[in-house]
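Note that one protein chain of the assembly has been removed; the remaining protein chains are unaltered in position.
Up next, chain A:
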Amino acid sequence: MSLYLENISFTYQSGTPFEKTALSGVSLSINDGDFVGITGGSGSGKSTLLQVLSGLLFPFAGKLCLDTEAINPGQKKSLNRLRRIVGLVFQFPEEQIFELQVYDEIAFGPRNLGFSRSEVDERVREAMNHMGLGFEKYSLRHCHSLSSGEKRRLAIAAILAMQPQILLLDEPAAGLDYEGWQALLQRLNYLNREKGISIVMVSHHYQQLLASCPRIILLDKGRLILDAASSSWLEYLDFLMQQGWELTASQELVYRLMQKGWEFASSPRSPEETAWAVVDFIRRSRK
């Protein structure tokens, strides 16, 4: 299932003195099995783009297509189809939790869809399993007794129980400690690889996205300026510098070392990879 955006534009409070253009002329596609990270400064249109992708906000101009079918704002049917296929995890999704027990919270979605008791049960088990929340251990616990990382995984499990094919996440790491984020990232990788769910996440944290998403999209003032593989950032380093993009500390290091004549075979995506690349270069040059 692929999602296409063509020349999407969006303006908030249009026609009032508070008019603000959030997106202008954005085109992109989300394909099967993609793992995409969208980043940009504050006010670059990241969250708006995510809401457009999920069919919650309707673009003022441009086209939104699911495979070959154009999604029409007037047609409730196609909009519902889009919402069934795309699951959106808002920023701080644990704020939506309202049931007392973990089981009921996750069952809310499938129950709304009108599934039978056994089907609901099956979906809840599967969603909990996907998010690493053991059914026996967690299903009867009170939601507010969970840790913040667990709460976030619970909120995401509640979305997964809808069985979306594309999962959108707005700042999934916000407010989580390192361990909480690593645990979540591991589950997302599992969903992407084993279950074939496309993952799209938005974050202002460029380093984090670079290290965790194979594909990176950069937004600047509502415009899409780059859509490329994160494992080849050395190839478009010049472009990033040209755009005045703020590099991560390890990218900066690699850039400076290259100016001194160092050679890197691949583009290191995280500080750890950078360290290994440096070690590797020193070893090779000694021989």
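Here, contacts are C-beta pairs under 8 Å (C-beta built on N, C-alpha and C of every residue); 3 or more make two chains touch, one makes a residue touch a chain; residues count from 1.
Definition applied: contacts and distances are computed from a predicted model.
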*Consult the UniProt record of the chain that does not appear here and report its protein name from "FeMo cofactor biosynthesis protein NifB", "Cytochrome bc1 complex cytochrome b subunit", "Energy-coupling factor transporter transmembrane protein EcfT" or "Putative NADPH-quinone reductase (Modulator of drug activity B)".*
"Energy-coupling factor transporter transmembrane protein EcfT"
_Omitted-chain contact residue, chosen from A:T16, A:S116, A:Q242 or A:S285_ = A:T16
*From the listed residues A:N112, A:S145 or A:Q242, report the one that touches the chain absent from this view.*
A:N112
_Touching residue (missing chain; options A:L23, A:M162, A:C213 or A:A277)_ = A:M162
_Looking at the full complex, which residue from A:L23, A:I71, A:L88 or A:V254 touches the chain that isn't shown here?_
A:L88
*asked:* Out of A:S29, A:N72 or A:Q96, which residue would touch the omitted chain in the full complex?
replied: A:Q96
*For chain A, enumerate the residues touching the unshown chain of the complex.*
12-17, 51, 54, 56-57, 83, 87-88, 90, 93, 95-98, 108-110, 112-113, 158-159, 162
